[in-house]
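I am attaching a structure below and will ask some questions about it afterwards.
Shown here: the complex without one of its protein chains, the others still in place.
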């Protein structure tokens, strides 16, 4: 069943979310501090048994210069720099195994798939720790360090996402002027952040993105991960203002309003995990060129393989 | 939690299943009737946007000469016949979209992915109807036509699976002497049937196979699809003997005892859908060369991507 | 809890459903084709152990002249033609056993209970196969053949329902001028179809009918069977228009607008399976004389035995 | 899935339940006290709209002389006394409406359907209050007054069940020498009690009976109503001995060992509510002539309508 | 997720509930009848092992003069009368063990915790029976005796609650001029009743109260206990008016409109058991001085320990 507003109301919906005064300053400071600890990505070939696609194990400088893992996949025998797709992973998973996720390389792109620090367990494995103190939290990642923007988990993960693009551009296999960012759910939320905080991206693709419109998302669904915030506030009843203040620095709605990158989004009208109004909250606020695909009969799987096919056409047009 | 016997008992377990006297005659007759209606596969290239892998839409002669759809995927630019992997799909799904399932072609094989007649809807799409009368049944496929071996749905689907190998061998892209069959769950059950009913296969790979040891499978789990049989018998209380007689013609345990094809199987100790004893029932009865991988902490997903990696090594050794 | 609109809004609600231009032509053609294959019903007495009610096994000509089973029950020792109640069965079930459903015969009517082709398993048994090709579908019956009106399962079942009245009128035990149709849920949907497509019925009784207002029904509940359509469209994302076009030929709303038969309907305000707005969609569109009973505190069981009591009074008045 | 022991172990299983020393004295005293307050049943015809079956509203003297309601149904126009079926109702329900449950009257028997005091709400209505003080209890009936045999709810209900036979025999429509008792689940438990505490019954029919083998039943299922005992003991941790002592006076195992009435029982191997070992506990202990039907693929619905058909044959043989 | 209206609509919401004409007369009569059977509370010291708090087992005269149990807890070594907190228990539980619920005594108050007749089992034990006839009902307490105000269970329990204040005032440890009533859920509903029916209470504290706004509560949630009413009406379809008439005598909305006691309430916006609009229904109708705390991210646990802290401050101010 439809889980949210009718489609015509979705298209008019505006989130109550606003950016804190120091939003831009916060992110400028955050990125500068991490860029100061930059190192060139390390790239090691991996033996996979695949013959049409080559895979490399990449280590790049993320938040605070911490080492972040990624896979680089390129078509076998490709010479010269390729347009690149930087991909972010959904909640709970990691970069997975070297032989997974062959679509983008099979389509002729350099595909850099970033690991999610500390996650990498529930549905695909990861190899990157999350290095920081963890204040009391609900199991999961959405309330880790939520008592301040500086300590919040997503400050680190979003910085990783922005720096993954820098890392991609530093690879010899990549044509740095032709880079896209892409992801679904949490990966979509990270793509929106990167789209706003990076420059000169050709396109951002965000399927059914998570991390958007927290004030509404947390009160219209019982599904995790948004519900983690509710679980936290159910005992930390005195932290409401503090928690929503923290979240405002990481809300896709606020990134959207600052983004110049063309975007392709999707929303699913039966999505209980990332309800469509929260996706439209970001889409309707989006400052750059934008298109959205609505999947009326899907839940959080959204367009699935059909979205991939759609994106292949988008990339052909915008990435070359 | 473990859903079945301890591993040492699994390795000793023998199914009570026995083959009906006319089992071999039934299948010889069934295959002959369909082979009489054989036609050469039709192969049409598909535009996908992928550059490293070429995809073809294949139509081949299945049960009763009915048209069965499949995808053929080969590495782009390959010349000369390739070793081939014929893949069968899990319950409910179909061959999916052309751009799905790139692993085997990316590893250098011709990959023929057979559609499942009449299914192709719950998790991936299909394009092949199931042409026959349907007597009263539980929603699903495991009780369709179950009142006799001749009318049972899996007679048609298993015949398709056997003939898919014939179709693969008739393709110009395929080296017919180097063919493997592969599948998980229902696909694994079909691979066991093809391994017994086809000749000269290099290897059959059956992950957590379904369609094995019906007498036990139906009474030790409440999970569908095995539970469909129970749902049917819960109202058709007078059909018990008739139903189990039908199922005996399609039980992987009976195919296993007749198979000369080397097999690689897997079982998962926390699998509620295809409990591990039902898998070991087929493995322990298997007449050909055999190995099994046990995944102690997995449910029906079994080895997932790690099984694929393992199979790449198996194929390197046995398919070339 | 109430699952739908408040009652005052229900009474004003109008479905967005519209009939395709060739709706009437489609049904005229469909019925004519089947009537061309008509044969006189075959009636065989059944030994049941009951003494007050006699039961007969009836076989009549349904869609395409296919053989459809039914039970005929009459009061023991009745002479001369009786007014008749033709009953249709809810989703998943069949005509059941000869000794079930004694109410209408015990009340003095000839009771013809039609089997549902291919169903007859989940809660009561049936004996009638569904003879046709089945394209890829969700387990169940609501997406069987859904890619076109001609191949859709309900074309066959609704035609059976219309012809069951013809069969009843051809029975020596029946006074053909005094016939009612009756059913709950799917049976109610069939009653609405028969009410529109048959002539000279005394009354149609449709308890909490299914198969009404598909555009709304499919998006306001997660309960099957309506949800089968959503499950289908969740993978067949490119079939949306095609599917809803097919459904428009079988929507109770469109039958209602054409019906001259007096109708007695019921709706339940806590019904999640056939939400009350979908029932009112048909009721509010109904062209004939009409009454509706609202059960505020019931789910899909609706009025249960209390509806039967109510209907006994209706029959006394309208059937005699 | 099978919920209990394999069938061969079921057939050998002996319950640990034992009867308290004063079991017989307790019941003799209980029945005598109530019989002292006996009054002749009051019988009032009911207008139902049925023509083949006549229904009467009966009020008879139950426990402590309290007024218990029942329906009497007989074939219309029957003259002279009929053999009778006294039926008890499953947990939560009541005698229902006058037009329900027509099978036994339609088969030519006088059918007395006893109301269950205080229940009569969850799935069928009742009209009889339970008159007594209620000590702290879990919602439901299985812990009402459980702190002593004298105050336990089932002392009153079982006494009603025994006296319902006396009432039946006092009806002019009944041939008191040909009486059967029958019920499913709780009704089956009551039938076992009546079979032991009444005299000269022709047969007792107990489908998947409840109220048997409490020591085992309460610890091998999480399903209510048996679980009510566990819920009670989960807080009343100091009442364990007291509770099981009370239950021993009402356990079908203890009634079975004292019964001279021929019995027909059934058990279902997938029954989670009345697990089959608890049924076999009573059956294996049964002192009278006995037969049991095992339904291997059913849950608590047991044989359903097929049991009714089977019972019609039993009645034909034993009741005439 | 929010389970009800937005907060601004909650603050304006008015229940459709109205009081029957004889509401005041009914309660005056009810209380008078019971007060006529009053006896002085019996108080027996209990050995608990606690040293800072003394506990007494209290028996006082409740409805109809029946004996109701309670615990009295006071700070050890207190001399002279103390302000008192009379507490009522949530649905299903009883007064619990002597060593539970130490907060109010540890804060210096005499704490009288009343047992709930007949409940006292599901989550804490009780020791008080409910003495009366029980007509057919849904398992639980909300439909016990619901066919008339006189026989309804809550007539007895609410009378107990009112008389518990009288009992407290009769204790030597209590300063009868300084008494508060307090409870959560059912306990909150009882506190609202006592606040209206008692005189000179300093404050009533009702956390997420139950028993408010039955016309709405029963149709906007599927959670028990409100759903018990729906379960009852789902079979007793002809009792709707009768049931809601009974409930109107016990609705917190009607008590609120008559209350002169200052009240402190709370509501939780994610409460499915006592949806916040039903709480605001009572709050908005409340005639006395009033404040409400809204917990936006909590379910029926409401403010939990944080409510207790808040109440300590309230008591310091209003009880001294």
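Chains here go by letter, A, B, C, D and E, matching the order in which they are written, and residues are numbered from 1 within each.
Keep this in mind: a contact is a pair of C-beta atoms (placed from the backbone, for glycine too) under 8 Å apart; a residue touches a chain by one contact, two chains touch by 3 or more.
This one's a predicted model, so the numbers in the text were calculated from it and none came from an experiment.
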item	value
Left-out chain, listing which of the shown chains it touches	A, B, D, E
Touching the absent chain when the full complex is considered, from E:19, E:170 or E:308	E:308
Residue of E:14, E:29, E:42 or E:316 touching the missing chain in the full complex	E:316
Candidate in contact with the missing chain, chosen from A:108, A:126, A:252 or A:296	A:126
Those residues of chain E which, in the complete complex, touch the missing chain	48-53, 75-76, 96-97, 99-100, 102-103, 105-108, 124, 305-306, 308-309, 312-313, 316
For chain D, residues in touch with the removed chain	218-222, 230, 233-235, 237-238, 240
Contacts of chain B with the absent chain, listed as residue ranges	1-2, 269-270, 295-299, 301, 303-304, 306
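As a convention for this text, only the chains that are shown with their structure count from here on.
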item	value
Intersection of the contact lists for chain D and chain E	C
Counterpart interface for A-C, drawn from A-B, A-E or D-E and sharing over half of its contact pairs	A-E
Interface composition of copies chain A and chain E: same or different, split at half	different
Contacts with two or more other chains, residues of chain B listed in rising order	124, 235
All pairs of touching chains, each written as two labels joined by a dash	A-B, A-C, A-E, B-C, B-D, C-D, C-E, D-E
